[in-house]
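After the structure tokens below, expect a handful of questions from me.
What you see is the complex with one protein chain gone and the rest in place.
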Amino acid sequence: MPPRTLGALAGALAWLAAGCGGAGETTVAVYAAASLSEAFEDLAARYEAANPDVEVRLNFAGSARLAAQIGAGARADVFASANGATMGRVAAEGRTAAPPALFARNRLALVVPAGNPGAVTGLRDLSDDSLVLAVCAPEVPCGALARAVLADAGVDADADTAETSVRAVLTKVMLGEADAGLVYATDVAAGGDKVAAVPLGPQTRFNDYPVAAVSDRAVAAHFMDFVLGPDGRRILSDHGFGTP
Amino acid sequence: MSRRPPVGVLAMAGVAIGVLGLPLVGLLQRTPWSSLGATLGEAATLEALRVSAVVSLAAAAVSVMLGLPLAWVLARLPFRGRALVRAVVLLPMVLPPVVGGIALFFALGRRGLIGRALQNGFGVDTLIGTTAGAVIAAAFVAMPFFVITAEAGLRQLDPRLESAAATLGAGRWTVLRRITLPLLAPSLAAGATLSWARALGEFGATITFAGNHPGRTRTLPLAIAQANEAGQPEAAIAMSVLLIAVSLVVLVGLRHRWLAPRRRWPEPSQEIPSP
Partner (left out) sequence: MSIHAEIQATVGGFAIRAAFDAPAGTCTAVVGPNGAGKTTLIHALAGLVALERGKIVLAGQVVDDPARRRRVPPERRPIALHSQHNLLFPHLSVADNVAFGPRCSGLAARAARRRAEEWLEKVGLAEAAGLRPAQLSGGQAQRAGLARAAACQPEVLLLDESLAALDAETRTDVRHLLADLSATRVLITHDPVEARLLADQLLVMETGEIVQAGAPEEVAANPRTPWTAGLLGVNLLSGRAAGTEVALDCGLALTTATPMTGPVLVAFSPAAVTLSTAEPHTSARNTWEAEVGRVQPEGDRVKVFLGPPAPCRVWVTPQAVGELGLEAGSRCWASLKATELTVRQA
């Protein structure tokens, strides 16, 4: 092998290996529901700025999947769930180090593609079968919330697709493939100018997010305090979350 | 006759079996056998099984019908840019299926390249929540498997046999029907089986492009993912075992005929004496 090839190979290996080494002295592993992605990335950056010796490792997925990972023995320090039921299961398995605390509140939003091609003006329009409607599957928190809200409004809507992730609902609306979608209020911003929210009026149903330390390391409690503290509240609020 | 392979080869083969087989063993070990029957008997599971069967078979059929002419063109028709076309054909094999699903939107969706034509010409408003959409998504990821297998088969075929048939008076269709296709049959069957298996396990492109609608697009993989997301791992495992069982029955059943491509005609063993 010519020396230059060897050198290139060594360089490539060094580059590949670079991501594998640990940088900070202490790390805190935070498992957060997918709908918290942008907010928790901000939180982590702010936390790391305030605590330079700590590295925050984020893991985003559906709450149920995260709970399953924690149940299977994943080394998580903090778990932020999108609903109480999932957190309840983790607590029941004895994985939580301290009682969970509610830290954020989300509500349902009705989104349509820019220009509103389906001329959707409210929940009532969703009973129209010719409309392509995307919602979350009933088994995931956003789907449970959507069905409860529709039931409250007395709307019999047949969803064309039941997504396992709220962001998949948003994607279909952004692409204009669905005429309407039911997502979290916090997701509307992620849709940019490709989606518009249809006002739903005052709401009575919410999704409250609990957070809990799932290891007894000091840094876990410290990060939780940060989330529940004034900085945390402000960042969550900036991303559209309410207070429980 | 056959010599034993070196120890190193045996060891590596053992590791390979472990990599492929251990997850399966793990799954079976965690399977809730006692409640398995109840889970599988549920109407929703049977419905997903039915949708899976319809979608995977239709996708395999589409792969064969469109993939065979494509394989023929790739194997037999020399043209500029053939290497590029072949790469494009194989792209779905490396593309993350979710990206494939979104790409299908860009082509066939309401705002896609030919979406308007679909709407005006065929009255297709949306493929979300339709079985046709699920078949298209599954065929998109499954067809490359058929095309590469069929193309390899065509390349191995001695073209002189087809010429010989022509000099004996066989027209194009006769050559195709009596010579080319029969000689190609093992490759075609292997390719069809592979593409069917890929379609059966398809998830990402289907849920992205066709959505998740019970009875229409919710195949077993979608139902499994949904059960998993919903924190019902037992149901997910039970349906996975069902999927594995169906696949194993078919793959083992076909093995003798097609997947181990033995010669379908015997080796010269019993020569008859010259008169």
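By letter and in written order, the chains are A and B; residue numbering begins at 1 in each of them.
Keep in mind that, in the parts below, a contact is a pair of C-beta atoms (placed from the backbone, for glycine too) under 8 Å apart; a residue touches a chain by one contact, two chains touch by 3 or more.
Just so we're clear, the structure is a prediction, and the values are computed from it rather than from any experiment.
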Among the chains included here, which ones are touched by the excluded chain in the whole complex?
B
Which residue among B:18, B:69, B:171 or B:215 touches the omitted chain?
B:171
Residues of subunit B touching the missing chain are 158, 160-161, 163-171, 174, 178-179, 182-183, 263-272, 274-275
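By definition in this document, only the chains that are shown with their structure count from here on.
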Residue ranges of subunit A touching subunit B (in the complex, touch as defined):
62, 64-65, 67-68, 86, 89, 130, 132, 134, 137, 139-140, 159-165, 168, 171-172, 175-178
Residue ranges of subunit B touching subunit A (in the complex, touch as defined):
102, 105, 109-111, 125-126, 128-129, 207-208, 210-214, 217-218, 225-233
